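All protein chains but one are shown at their positions in the complex.
And now, chain A:
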Amino acid sequence: MADKGASLSVAKPSTMEIRGPDGVRMELVVNGVSRVLHLEPRVSLLDALREHMALTGTKKGCDQGTCGACTVWVDGRRVLACLTLAITCEGRDVTTIEGLTEGDELHPMQRAFLEHDALQCGYCTPGQIMSAVALLNEGHAETDREIAEWMSGNICRCAAYPHIRSAIREVRDRKTGQ
């Protein structure tokens, strides 16, 4: 699969250098803002966001890639921040739930989640919303069945699933003018 990020790293093999294991300087662009951090290379993107940038909207549910609560976008694609090292995101655009809101204006998907009560405890919700918005962009929301399948990487233990589907459906239909 063609991937902008992957081709970037292949293109510059001569710049490879050994960094770490102690803390190293890294520069991350999160929600359009550049941030300089000093972190050990083993720090995950998830912990970098939550513990070092005060961006706690991205949640830690399992830290092993099974629950989807930490879903963020890297270069526009949804990834699990717990399985991504922060240092590998240098030179990429990271978007978190905090980057979805324009000022005080909720994103249409956030509004739909609120109106459809597609959440209860709210802990999986940022990850659900980051997946849901990506799902529409990916074209994986044609049918309820497709939504259910492509949202199944985001576990909601409160089981708001039917409401999550209806929220996504509403945003999809509004987008396509149905």
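FYI, a contact is a pair of C-beta atoms (placed from the backbone, for glycine too) under 8 Å apart; a residue touches a chain by one contact, two chains touch by 3 or more; residues count from 1.
Heads up, the rule we're going with is that contacts and distances are computed from a predicted model.
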item: Identity of the absent chain, which is to be given by its UniProt protein name, from "ABC transporter permease", "Cytochrome ubiquinol oxidase subunit I", "Xanthine dehydrogenase family protein molybdopterin-binding subunit" or "NADH-quinone oxidoreductase subunit H"; value: "Xanthine dehydrogenase family protein molybdopterin-binding subunit"
item: Among A:Glu51, A:Asp75 or A:Asp93, the residue in touch with the chain that has been omitted; value: A:Glu51
item: Absent chain, residues of chain A that touch it; value: 40, 42-43, 47, 50-51, 54, 56-67, 69, 96-98, 100-101, 106, 110-111, 113-115, 117, 119-126, 129, 147-149, 151-165
